[in-house]
Structures are given as structure tokens and as C-alpha cells.
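Removed: one protein chain of the complex. Kept in place: all other protein chains.
Up next is chain A:
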């Protein structure tokens, strides 16, 4: 197995795994019982999308995609900070649950 074929298979498997991760974290965004769970899942979703863009950059050889990944990481951090501020100010008046297992 030469290096080029190995890189092709590695990026393909990585893209499949990251797509699964996108779908699985989307589940928590939809069913998440409180606002904080949804904010956390959105934070993870931006990290997964960043990895997706990085894998696409490796697969296609267009390294400008890396700038999109870095901008996405910055955007995810700022969005999480702003939404945490919103959680602190608004509180969670309506959707507090003490989860039972």
C-alpha cells in the first residue's frame, strides 16, 4: 500500500467517522432537556465541523480550507462565551430538571 492510497483511505474513513459524530451530536441538540445541553452540543458541533474541514483540506490538497477551520474554531469559542453569558443572565426558569436515571 503506497502512501497516497493510504492517505486516501484515511481521509475517507475520517470523513465517515466525523459525519457520524455530526449526526450523533445533532441528537443531543434536538433532545437536550435544557438550554445548557444544547449550547454544549453546539460547541462540540463546531469542533467536529472544524475537523471535517481539516479532513477535506487533506483530501483535496486545497490548504486554504485550513483558514476556514481556524475561523470556525474562533466562532465556536465566541458563540459559547456569548451563550454562557445568556444562560447566566436569563437563568433557566422554565426548563430546570434534576435528571433521574
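Keep in mind that, in the parts below, a residue touches a chain if its C-beta (ideal position, glycine included) is under 8 Å from a C-beta of that chain, and two chains touch if they have at least 3 such contacts; residues count from 1.
The rule we apply is simple: contacts and distances are computed from a predicted model.
K.L.:
Pick from "histidine kinase", "ABC-type sugar transport system permease subunit", "Monovalent cation/H(+) antiporter subunit G" or "Cytochrome d ubiquinol oxidase subunit II" the UniProt protein name of the chain that isn't shown here.
P.N.:
Going by UniProt, the chain not displayed is called "Monovalent cation/H(+) antiporter subunit G".
K.L.:
Pick out the residues on chain A that sit against the missing chain.
P.N.:
Touch set of chain A with respect to the missing chain: 2-4, 6-7, 10-11, 13-14, 17-18, 20-22, 24-25, 27-28, 34, 36-37, 39-41, 43-44, 47-48, 50-51, 54-55, 57-58, 63, 66-67, 69-70, 73-74, 76-77, 80-81, 83-85, 87-88, 90-92, 96, 98-101.
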